[in-house]
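Would you mind keeping the following structure in view while I ask a few things?
A single protein chain has been omitted from the complex, and every remaining protein chain is retained in its original position.
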Amino acid sequence: MDVTLPIIILALPLFMFLFLGLLGKYMSHRLAGILGTAGMGITLICAYTVAFTYFFSGNPDFINAEGERLQQIVFNVTWLQFTPSLVLRLGFLIDPISSMMLVVITTISFMVHLYSNGYMRDHHGVWEKGFQRFYAFLSLFSFSMLGLVVATNIFQMYIFWELVGASSYLLIGFYYTKPSAVSASKKAFIVTRFADLGFLIGILILSFYAGTFDFTHLTSVAVEGLNHVYQVSEGTAQNILSIFANNPASTFMGASVLTWALVLIFMGGMGKSAMMPLHIWLPDAMEGPTPVSALIHAATMVVAGVYLVARLFPLYLMETAALDIIVVVGALTAFYAAMVACVQVDIKRVLAFSTISQIAFMMVSLGVARPEFHHGLGYMASMFHLFTHAMFKALLFLCAGALIHAIGSNDYTAMHGLRKYMPITHVTFLIGCLAIAGIIPFAGFFSKDEILTACFGHSIFWYIWMSCVAGLTAFYMFRLYFLIFWWKEHKVHDPHHAPHDQPWTMTLPLVILAVVSCFAGFVPFGNLVTWNGHPMFESVSFLTNLENLDWSVAAISLTVAVVAILIAMKMYKTENELPAKMRNALPALWDWCYHRFYWDELYMFITHRIIFGLVCKPIAWFDRHIIDGTMDSFATLTNKASWSIRGLQSGNVQTYVWIYLIGVILLGSITAICLI
Amino acid sequence: MELTMLYYLIPSLFMFCCGVYGFVTRKNMIAILISLELMLNAVDINFVVFNRYLFPGNMEGMFFTLFAIAIAAAETALAIAIIINIFRVASDIDVREINKMKF
Partner (left out) sequence: MFDNILIYFVVIPVLMLAGVALCKNVKQIRAVAVVGSLALTALSVYLLLDYLHLRHVGATAQMLYTGSWAWFTPLNINLSVGVDGISIAMILLSSIILLTGSFASWTIAQPKEFFLWLILLSTGVFGFFISIDLFTMFMFYEVALIPMYLLIGVWGSGNKNYSAMKLTLMLMGGSAFLMLGLIGIYYHSAPEGQPLTWNLLEIARNGAISENWQLFLFPMTFVGFGVLGAMFPFHTWSPDGHASAPTAVSMLHAGVLMKLGGYGCFRVAIYLMPYAANELAWIFLILTGISVVYGAFSACVQTDLKYINAYSSVSHCGLVLFAILMLNTTAMSGAIMQMLSHGLMTALFFALIGMIYGRTHTRDIRQMGGLMQIMPYLAVCYVIAGMASLGLPGLSGFVAEMTIFVGSFQQGMTDYLAGAGSLRLVFTIIACCSIVITAVYILRVVGKLLLGPVYDDHHRELTDATWWERLSTATLIICVAAIGCFPNFFINLIKFTFSPEIFSVLNFTQHSGIASVLGMN
């Protein structure tokens, strides 16, 4: 593939960041917005061209005679040479998942760029302060995220991983005069930084044993080894498995080194993807502007953890213990987040917890994926869900942004019955809810169904568990929907200031994403994205996904979803006492859910009381009083010694005479004795 | 009875010892000065005596004594001037109290 387009994809957002960041304040708001959006538009076109070339051109670089999709490194530049063999390169890798991610990121990013033109100004058309800075940060984020997905090696991924974290910090703290935004951004950065520590150590272990950072080397050799394991063919290549397995010290504290490395790397993914117990930053991150939440904290950055695991999936397959951990973490997180989402008041928080829950779905799906079951269906389902979720969750967030923009509050208590005033938002939000609830034929139905099928193939327990979570998902999303758009009539005091739909810059992205959410489910993902590049279906048509459904699973999940929606409708469609009764029936549970199971309080306790109170402060005290005291006491001792002997030099001549006399007499007598 | 050297030297030794004793024990600066003069005079006597008995043909001892007396007079004048000035500043001429310039 020609290097021009990949370079533009990476360089243009970076250039836009520097350009808008340095010169933004000298240009008008409108111009900055247009430039930022246009820059993203060009990136979008380039990314689409690259992705479509990869998937559909049939070029033998990308797809071999058996129809397997291949990885290709477009370019790879040496950036930092650690040792002669261990080299950190920056490059551009295209394979099914990176191409898919290019599409997702540029689409959502472009929608958000467009949408922000309308969102980042108030009803009178006055631009938000720092509008140009906002676009600069968005460009920086897009650059980092694109660099992350096309990384050719795990260290490049780490570099962009950090950059993504920093741009997320900047965007969450965009309203930097608000203390809550400042602390939310700080929390997001530090929690993910903590997770990245695990990621870093994992990379160090992996690179030490494998002697390389490169994904192609790591995974293709692993794939070769796995073919050996799973297909019982004659594999003689010296592969990573043997490096790890033949190692005398390959176990550490009961687990193999590879497991440790993979679990630590997954820890990095847990941080970015807000898995329990490192999820606490994501709900707070909603302090950022809503388009940012849509872009970063719903569609792209938070799925980086899933992407990371998917990227190293062949390695994970070699150590299924790590995959089991992923399943457990994911399943617990999914359930936890769904519970919490059922009682939140702030609509962005509901969406945030829903995001956590959905990402956990993807994680579980990866965790249960095994090549022996439907050619690694879980892997495909996870990526599929990542794709569809990005679309409908971005849609939901952008709708929420429209509502917040119209109402001026994040709480549904200030909304209620908005369907008449904001019809476009209403319809698009409903489509988003139907998609996430998994109603046929919306996008979420197909991807979620694949995930549940994969769970079913792995273990019946996790299948039931995840089905319950899917039911909860449908319930809390429709609870939100009914509470915003129904429940009771919206009171309008002044017809001129009634809530209304938005300018076209905001409406257009909603409509586009809604259309995508309707039809994304029909994309034949099984033939595009699989763990080893093998296509799943013989032939492809528009209805491939529908034809290949496992209807027993699909019927159950549909039923669960419909029942959940009906319950939500019963409870929230019109104003009634039922929700209050429910709440009073289980006050403790409600309380725990409302307070997010007190995770934040626990973290507050650990960081403030233990880290600050019991580590930092004693160390600072120790430094000032013990270490410094010792150093000072050397000085004090010297001083004291001098003072104590200074009396000898009294300045009193009479004393000197006495001493002189005594000395003379002593000397004289000694001399006399000696002479005699 | 012949007047030997010893008869001069013993009183001058006594005078010198008195001077030393006075110098180290007195606290009054005038008394210290007087003690100092005593020691000087004792030494003067010795010079004269040694000159007279040991080197009768020479006069160096005599001259030296005359110089010493003259210089001692000048020195005493200077010392008394200093003491008077100290008294003016500190209203005291006790050496134990005059320690302002000590440290």
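Structure notes:
Order of writing sets the labels: A and B. Residues in every chain begin at 1.
Convention: contacts are C-beta pairs under 8 Å (C-beta built on N, C-alpha and C of every residue); 3 or more make two chains touch, one makes a residue touch a chain.
These numbers were taken from a predicted model, which means no experiment stands behind them.
The hidden chain, counted over the whole complex, makes contact with A.
Within the full complex, the residue among A:Ser28, A:Thr78, A:Ser552 or A:Gln649 touching the omitted chain is A:Thr78. If you put the hidden chain back, the residue from A:Leu197, A:Ala414 or A:Ile440 that touches it is A:Leu197. Only one of A:Ile606, A:Ala620 or A:Ala641 touches the chain withheld from this view, namely A:Ala620. For chain A, the residues in touch with the chain missing from this view are 78-83, 85-86, 88, 155, 159-160, 162-163, 166, 169, 173, 176-179, 182-183, 186, 189-190, 193-194, 196-197, 200-201, 204-205, 207-209, 211, 243, 246-249, 611-612, 615-617, 619-620, 623, 627-628, 630-632, 635.
Operating definition for what follows: only the chains that are shown with their structure count from here on.
Residues 20, 23-25, 32, 95-96, 99, 101-102 of chain B are the ones that touch chain A when the two sit in their complex. Looking at the complex, you find that chain A touches chain B at residues 650-654, 657-658, 661.
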